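The other protein chains are all here in position, but one chain of the complex has been omitted.
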Amino acid sequence: MQRADYPVFYPILTRWMDNDIYGHVNNVTYYSYFDSVINRYLIDEGGLDIHDAPVVGFMVSSSCQFKKPVAYPETLAAGLRVLRTGTRSVTYEVAIFREGENDAAAVGEMVHVFVDRSSNRSLPIPADIRKALELIDSTA
Amino acid sequence: MQRADYPVFYPILTRWMDNDIYGHVNNVTYYSYFDSVINRYLIDEGGLDIHDAPVVGFMVSSSCQFKKPVAYPETLAAGLRVLRTGTRSVTYEVAIFREGENDAAAVGEMVHVFVDRSSNRSLPIPADIRKALELIDSTA
Amino acid sequence: MQRADYPVFYPILTRWMDNDIYGHVNNVTYYSYFDSVINRYLIDEGGLDIHDAPVVGFMVSSSCQFKKPVAYPETLAAGLRVLRTGTRSVTYEVAIFREGENDAAAVGEMVHVFVDRSSNRSLPIPADIRKALELIDSTA
Partner (left out) sequence: MQRADYPVFYPILTRWMDNDIYGHVNNVTYYSYFDSVINRYLIDEGGLDIHDAPVVGFMVSSSCQFKKPVAYPETLAAGLRVLRTGTRSVTYEVAIFREGENDAAAVGEMVHVFVDRSSNRSLPIPADIRKALELIDSTA
């Protein structure tokens, strides 16, 4: 995956703790980058209120291909796009780029379902969020 | 996946920080459980020396299916098995179980390649580690 | 500090990610041990409901002395005591012990105030929690 594949980018500042004993960002930590970027988009563009909204996004699956290592103190860029917007779920792709590189260092895929915050029952994607998702849906 | 599918188990003590704003263990954190369990097995049974060994395991891909939420302060159990032992890579499956439950709350799959610590070049799996992996390889 | 100084103990299972690039548990991570142990005690012994209780404990200060390094995959023990129970705040001490050692590897001190969950206004410590705190208050 390359930078041109993604309509939206967010900066990622690596942290000291992101590096593991082998001196690179731990595989686990990439998922925290994905999570932060996706929710940031939903908050900024879809009006998601993570504190009080009655509908919340729950991750049902995630995966990542790690192509080359990155390490603190690098500044990274995360590209985000939507691969599929269903009625109740959405599939995101997030790619992590090192500064000055055009090929992704890692590419993740994540599926959110939207559920009622108190009952945990699945719900249709709220209209404002759907609108935001469609803006970056590569198949739309 | 059920408990009977796994030959080895490790306890997982959840931490306060594992819960996110929605009150459940964050999807990212499951991968830290997987990572800890796999390396623990390699250290205990395969003699992996994470401080000084010339060969280290690098994650090239990972994925997880989240089936039901878990939350701090629960104590969880992680079942581990090997799905495929290649010459230079191994595929693990780790399942997370809530106390008293037989169906997994989450199931992850991870692929390790073994590389030379200084050159990052791929190497055959060291003999002691291979022996340990074959002990829990469900296809062996 | 020594084991005999603490009335309550909890096990800590280190995780792969706890080690930083220098091969030891990162200084930050000790605070996640402290946090987990304190809240575990409040939940188990004081009936704290972290999901729905109208009163929550907020940390106003914390500190730690790091005496000797610990590292994944060690299993640690955390000793907990209360140093001071005020009307609206409590000071905890948590000590981290390596297996088979009597002198603490690290000792932390933390101050909780109790606040109304929605208004963030400070409140007297709830009666059930106060009772639990007094049980392990070394000055009581």
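So that you can tell them apart, the chains are marked A, B and C in the order they are listed, and the count of residues begins at 1 in each.
Simple rule for what comes next: contacts are C-beta pairs under 8 Å (C-beta built on N, C-alpha and C of every residue); 3 or more make two chains touch, one makes a residue touch a chain.
Because the structure is a prediction, the values reported are computed rather than measured.
Enquirer: Have a look at A:R3, A:R40, A:K67 or A:R117 and name the one touching the chain we're not showing.
Expert: A:R40
Enquirer: Write the list of chain B residues that the hidden chain touches.
Expert: 16-17, 19-21, 23, 26, 28-29
Enquirer: To test your reading of the contact rule: which positions on chain A touch the chain that is missing from view?
Expert: Residues of chain A in contact with the hidden chain: 11-17, 19, 23, 32-33, 35-36, 39-40, 43-44, 50-51, 72-73.
Enquirer: Across the whole complex, list the residues on chain C that are touched by the chain not included here.
Expert: Interface with the chain not displayed, on the chain C side: 21-22, 26-29, 31-32, 35, 50-51, 56, 58-66, 69, 117, 120.
Throughout what follows, only the chains that are shown with their structure count from here on.
Enquirer: When the mean CA coordinate of each chain is compared with the mean CA coordinate of the whole protein, which chain is closest?
Expert: B
Enquirer: For chain A and chain C, let me know how many angstrom lie between their CA-based centres, rounded off.
Expert: Inter-chain centre distance comes to 33 Å.
Enquirer: By the touch rule stated above, which residues of chain C touch at least two different other chains?
Expert: Answer for chain C, listing residues that touch two or more other chains: 16-17, 19, 23.
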